[in-house]
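Shown here: the complex without one of its protein chains, the others still in place.
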Amino acid sequence: MMKGSLKSAMEEIASAIKANKDYLTDLDREIGDADHGINMARGFDAVMAKLNSAEPADLSSGLRQVALTLISTVGGASGPLYGTAFLRAGKTVRQGDMLNPKLALSMFRAAVDGVEERGKAEEGDKTMVDALEPAYRAFEDTLKSGGDFPECLEAARDAAKKGVEYTKTIPAKKGRASYLGERSIGHQDPGATSVWIILNALLQYAQKIHKEQ
Amino acid sequence: MMKGSLKSAMEEIASAIKANKDYLTDLDREIGDADHGINMARGFDAVMAKLNSAEPADLSSGLRQVALTLISTVGGASGPLYGTAFLRAGKTVRQGDMLNPKLALSMFRAAVDGVEERGKAEEGDKTMVDALEPAYRAFEDTLKSGGDFPECLEAARDAAKKGVEYTKTIPAKKGRASYLGERSIGHQDPGATSVWIILNALLQYAQKIHKEQ
Amino acid sequence: MKKIINHPADVVDEMLDGMVYAYPQYVRRLEGLNVLTRTKAPTEKVALVSGGGSGHEPAHGGYVGRGMLDAAVAGAVFTSPTPDQIYEAVKAVNGGRGVLLIIKNYTGDVLNFEMAAEMADAEGIRVEKVVVNDDVAVENSTFTSGRRGIAGTLFVHKIAGAKAESGGTLDEVKAVAEKVIANVRSMGMAISPCTVPEAGKPSFVLKENEMEIGMGIHGEPGIQREPIQTADRIADRLLEKIFDDLRLSPGDETAVLINGLGATPLMELFIMNRRVAEVFAGKGIKIVKTYVGNGMTSLEMGGCSISVLKLDDELKQLLGAPAETPAFVQF
Partner (left out) sequence: MKKIINHPADVVDEMLDGMVYAYPQYVRRLEGLNVLTRTKAPTEKVALVSGGGSGHEPAHGGYVGRGMLDAAVAGAVFTSPTPDQIYEAVKAVNGGRGVLLIIKNYTGDVLNFEMAAEMADAEGIRVEKVVVNDDVAVENSTFTSGRRGIAGTLFVHKIAGAKAESGGTLDEVKAVAEKVIANVRSMGMAISPCTVPEAGKPSFVLKENEMEIGMGIHGEPGIQREPIQTADRIADRLLEKIFDDLRLSPGDETAVLINGLGATPLMELFIMNRRVAEVFAGKGIKIVKTYVGNGMTSLEMGGCSISVLKLDDELKQLLGAPAETPAFVQF
């Protein structure tokens, strides 16, 4: 990902979110208020507008811009949560740092910690944490056993997908779906799903960059 | 109709109106406010309740009771109009009068005059007048050429039916349907239709009485 | 038909009880009648009586109170009340200075109120009447029933009510009511129908892309069915017809009512109002006061109407006067 840029990575995410806007909204209609796709699409549209208007100086300030834009445009539960994730990831990067798998791992950890601190959810509550935590562990394990960046991301994405599937089997304890209690069982969590979509987009992006090198 | 009673005549009308409640309401839905059948059924239900609670002393006071009951229960345009019709018909009868075709003719005229004075509609305005006026003329003609009571009523009913058909061909100038202007063409006037239903009920009644005699 | 009711035949009776339970400080119900009067009957003032079919809530009972009506008579849903009920209302609120009947121009209302007036007259009660006909959707002609009365009627209640409250005579109150009627115009539209409880099915059916222009407030069809347009185009459309009929010049002062028909989110009424305000600003016509809300509804019909009242100093002052009723409070 050395030759990559934050902007092109975010482009990949933004277009994946856009393509899945209705899908995410439909999932949220089942157990929420039918806006998750709309919220995320609005946010990532704004992120792209921001990054297109002035490319950030470095990764750290770029991630901060992404975070603040998400915070000020997404709203709902997912806005502060994704915003905090990007903000914390950005804080992990020092000025001039180049992205590498090890840095990515600590960024990932910081992001997940941020989401959990803000949202006070843990695994099994049927939230985005159910995709984030297993994804982080898979990333970590793959890195430890010598995997490269795309391999780490692939493992993370696949673990996130399993987490998404898992959310179907449990009742929600946090977020809007928790009001449904047992009735939420059988439905897939929209936020966990958007985590998986984002990781998949990052993987697509990493694979492209990898090939080019 | 000598052996008949106002109460049994009204019973015939009331049951005919009840049977056609939805039909009249549906007609009113097309070019009005979907209540003509409901209004008429409410009124004639009340009339029957009234007559059942105490049979009136004579035809004159009976008709007055029918009129006041209709006025106080039907509402809308048809309430005051039918109420006035029965009130005027009742005023034509002197105490102790027995019903006969000649008396019926003057009652009929008084009723039609009452409707026209109250409603200020004339033939061709697409109202109950379009059934009433031809029905009156047919009654009069048949009586003049020696017809008996059932024959007069049959002619009146058939003429009313023609009047109902005629209302389909003209735009409304009075009543709620007039707001539709040309759009009311093609639709049948509910009030003219209830006139026809009432005349038909009276005919059924007269034929029964006639047979019994 | 899906409604939060008990039995269709009981809706008016139960609604009136529910109103009295909610607002005992403003209204009470005449025993055995479908008539609401003020809880504290004022003496020594001209009394105002209005009413009509039910289903237009908060009209008319919601406007009974200080500065507006003295009594409201409720008919069956969308059916004019009967003369006996109106007559009882007149008797109950007549304080000796006469009674003004405010009637919306529908054959049924006119005939029933007329009969009630004749009954009151026979008892020596002085009764005058005004007939509101603000709906420009309907062509006016001396050969027809004329225009309908719709939401603009609320301006008559408010302004005639203020005049009566301030001690005006019956002739003065009637005169100012007539002045409002001469200066108020309305027009409505609908995107979805309503269902009369006793009828059980919708009064009309619109396709997914259709709206009805010139809609009345009883589910009667409007003057034209056409593809639905944007809020801005709808506002332009309604205003155009209103301006055709109510000549306004730059600098004129007006009051505006954006009225919801029952199922229209307030959000949409405000979006309509935005356009209305901009059109007025563009023409240099002043809006002194705007009212937005469900003032005169048509059960759960989706749609709205715009009413415009041209003001002079007298109307402006009376419109701004205090009022305190279940549905309208202004100080």
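Observations
We call the chains A, B and C, going by the order they appear; numbering starts again at 1 in every chain.
Heads up, the rule we're going with is that a residue touches a chain if its C-beta (ideal position, glycine included) is under 8 Å from a C-beta of that chain, and two chains touch if they have at least 3 such contacts.
All values derive from a computational prediction rather than experimental measurement.
One chain is not depicted; across the entire complex it touches A, C. Contact with the chain that does not appear here is found for just one residue of A:Ala16, A:Val74, A:Val112 or A:Ile197, A:Val74.
Only one of C:Ala41, C:Val292 or C:Ala321 touches the chain withheld from this view, namely C:Val292.
Those residues of chain C that touch the chain absent from the view are 2-7, 11, 14-19, 21-23, 54-55, 57-58, 62, 191-192, 208-209, 211, 228, 230-232, 234, 258, 262-274, 276-278, 287, 290-292, 294, 297, 299-300, 302-304, 324, 329-331. Even with one chain removed from view, chain A keeps its contact list with that chain: residues 25, 29, 31-35, 38-39, 42, 71-81, 118-119, 173-176, 178-181, 183.
Basically, only the chains that are shown with their structure count from here on.
Per-chain CA centroids place chain B at a distance of 32 Å from chain C.
Distance between chain A and chain C, defined via averaged C-alpha coordinates, is recorded as 55 Å. If you average the Cα atoms of chain A and of chain B, the two centres end up 76 Å apart.
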